[in-house]
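Below you'll find the structure, written out as structure tokens, and then a few comments.
Note that one protein chain is taken out, while the other chains of the complex remain in position.
The block that comes next holds chain A.
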Amino acid sequence: MSDTEGKEVSDKEKEHSEEKEMDTAKSPKPRKTPPSSGKSSPKKPGSAKSGTMTPKSPAGSRGRATPKSKGKREEIKMETPAPEEEEDATLPDHCEPIFLSSKTQTIFSCVCDSDVTKENRFKIIPKAAILEDLHNRAGVCDFHPIKNKIIEYPGEEFLLVYDRDFKFGQNFYICFSEETKEKLLHPPKKEGEVVEGEGGVPGEEAEDTTVYKYVPPQSKEWVSHGSEKEIKEESVVEMRRRLKVSVRRKRKLFGAPCKFTDRNVGDAKDGYVECTSYKDKTFDLQKIELDKGIQAIPWFMDSGTQTEWKYPRNANTQYYPREFSQHEQQEILKKKQTGTFMDGVCPRFQLALQQNEIMDVFFNDWLNLGEADNTFGSKADNHLKEYQSFADLQFSKEKKITDIQWHPTIKGIVAVSVAEKLTFDERIDNASKVIMTPSLILIWSFTDPINPQLFLEAPDDIHSFQFCPSNPNIIAGGCQNGQLVLWDISAHADRLKQPRGGNRNKRATVLPGFEDPNALKTPIVRYCAVSSIENSHHAPITDIMWLPDHVEINRMGVPQENKGFESCQIFTCATDNCILVWDTRPTKGPQQQQQGAKPKDKDGTKNPIGVPDTFKHLDLTWKPMLKVHLHKSEPGGDHAPTKFSIAEKQGDRGALSKATDGGVPDKEASVTGGYFQSGKPGSGREKRTLQTVKTHFFVGTEDGEVVYVDWMPQKDQDTGKIQTPKPDFYHTMHDGPIMTVQRSPFFMDILLVVGGWNFTIWKEAVVSGPILQSAPNPIRMTSGFWSPSRPGVFYISKVDGSVDVWDLLDKTHEPSITQSVSPSAITKIYPHAVSHKQHLLAVGDSSGTLHILEIPWSLRLPAPNEVTGVANYFEREVKRRGFVVQRWDFREHEKRELEAEAKKKAGIAPNVLLTDEEIEYRLKLEYQTYMEAEGNFLRELGITKEEEPLPQTYSVTQFLSDTGTQRHRNSVSRYPVTGFISD
């Protein structure tokens, strides 16, 4: 046992003994003197130990049992009022035992064991009552012996205490002092506790009392529990001798005058002492032990619960509506009262009903106010207003605008490509001049109408370009020479984003004298990749399109999911009879090695200034990944595409949800249906095939044909080569090269085709021809564009510098508005919704000016239900188309009939229209009978026995059988059929 433990034990023991001392003041057990500190009594080690550590040990239980039992006794004392041996010892002061006879008891109503009991011993008797009794009964009275004391008693009431056990010799005792009476009735509780040992006060009173008296605590002797040691440890005590320091100075120096001067720190050697901070090893102690106090507290938790209130419901009562029987009803109806009621009430109803019939008073006019004014022809402002125009004197003047593109994300930025206004021959003649002038795309900002924000330099004139839909800093353009060019304008994106013109800002921020001489100059961005000229188109690229960012197609033309959601494939078309698909990502495999070799030597020799190497891997080696060659069904050259349109739309992710995993080869389908069904899994290993993406697309050609073809190559049945299949159908509806093939932004299967002197509207599933064909316009059309906000509106530009606005719901035979915009021919038109309240129309003309027109609200805001209205219109047109096809058959039939009629009139054909075989058979029969008759006749005459055929009759049959074979209609077109017959 260690020292501390021993001390602890001794302390405990002390406590114990104290406890006992207090408890057993009068206990029979012999009092024990507290053992001296530090030393446990030899007799009690067990109990001491058990008191602290093992309370279960028998010794311990005995040790504790003593005080416990004492405690119990205490309690008993408190509870049971019966004063035992302690009480009989002394009769309270100023008390007198007295015997009360049963008669007296009844008089004072303190009958033993009924009015007063052992528990309820006290009885208060008024002094007057006793005096009266003394007076009445005199000597017989029990109070007689103490008569004097009673008379002397100062109080008004006596306390009579029942002494059941005759402790003081009589059955009662009476109090003659107020204090004793008070004491007996209300024994102080404290007294009962503290002076318990004396047993002077009966415990029962302690229970009855409610008033507690304050007894100041008595100071006790100090008992050391070891805390003084702690205090000693905490206090600071001098341990070593104090250090003595003496400082001396020469006597003469005391009180000498001081002279302060300035001097340089470096002059004196020790003029400057640096006290740099350093790491002191002495304080580099690691904290290993840590004094920490912690107190365990019980966990508190607040939680609540709510019970659902089941409100009482009457489940026993059932009810049903009161009703009259048939008979009762009849009875009531027959009453005169009912009749008069009905008569009286009827006019009111008729008035109300008529009011409702006449007009709907609750009709909300405000809701339907705007509708009426929305159509054209009203006085409303519905003209295109000139908003801004852009022309660059140096670079766009005397050139024609070939394409316009609005910046997809930044508002107020529009890009135009310009090209020389030269024919092919002129171009060759002026080749040297053309080569020297740079070919540019101009990027204009609305903030600066004089200077373009950016020039994009191209190897040759650009005829078509487009911003990449997923990254607007990438621009793809198609050149006059058939090459595909890529620009990366990431470095200049900030310049475009600046709210004010980039030039002015620069001037303001740069210090005077340090201006960049080029600051005012518009930067020229060189292309960062151009396709390999051998593998490019062999004619000017007339149309270019980025594939939407959720789709990509593999080498077999199979549309697949693009997991990166970044557009990386480009469709281009040129008049060299093919459409090419390009991929901007680096190709893998053997080609990469070739590529790897080429840029190496380039790196050292030339790296044009500021050209980002985004597409370095493509430069000059870029090859198309898929070629769609447009074969013609008939001989006489192939289709030369100028424009095309695919069904998939940027931002429309619908196809992804229907994608299926992996490409399960299914070679059979896709011959008739527009949906992709077959193909190899291809290079896209884990890419899902998009089944719903249409691989058929519309192509407009140089000859004005509209071709519907599948881009997916198939195995040709004759040659066995994998090549683009023949077009599903094509129609020649335009008298010049097609300038626009565009899908409606509201109906993905509706296309606007503009070319030559008219435009047509096509629906994808209708193969027999366009659902709407405009009458030829006296002025040639140059381009068209659907309105971005109104489904029934589109814009068409013409060579005389005017713009036509067509509203299909207004009229279809002529444009709703024709407005002259430019003095020169318009080449391109592009409406754009800048914001909800501002739509702008970009119009490019052949003199290099870009006009920006504001679209009026009547052309901007769609009429209510315009989409359904236009959809219904298209539906009607499709039906009309079906009817036209029917009529073709009907006309065919009619024509046949007319011919038959003519023959009948001529006397050749019979009345009844017969089939060819029947006719032939009949003619044969006729011929036979005729032959027979002739033979007979000749035989009769005896002229000849030979037979001779009649040439005339034979020729008729021949003709009829010929027409019969020609009758099945050529399904391709109506015109070829007529041509065929006229042949």
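Note that contacts are C-beta pairs under 8 Å (C-beta built on N, C-alpha and C of every residue); 3 or more make two chains touch, one makes a residue touch a chain; residues count from 1.
The working rule: contacts and distances are computed from a predicted model.
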| item | value |
| --- | --- |
| The complex's invisible chain, by UniProt name, from "Proteasome subunit beta", "histidine kinase", "Prolactin" or "Dynein light chain roadblock" | "Dynein light chain roadblock" |
| Residue, one of A:349, A:565, A:890 or A:930, that touches the chain absent here | A:349 |
| Hidden partner chain, touching residue among A:222, A:311 or A:362 | A:362 |
| Residue of A:226, A:339 or A:586 in touch with the missing chain, whole complex considered | A:339 |
| On chain A, residues whose C-beta touches the chain left out of the figure | 321-324, 329, 332-334, 337-339, 341-346, 348-350, 352-354, 356-357, 360, 362 |
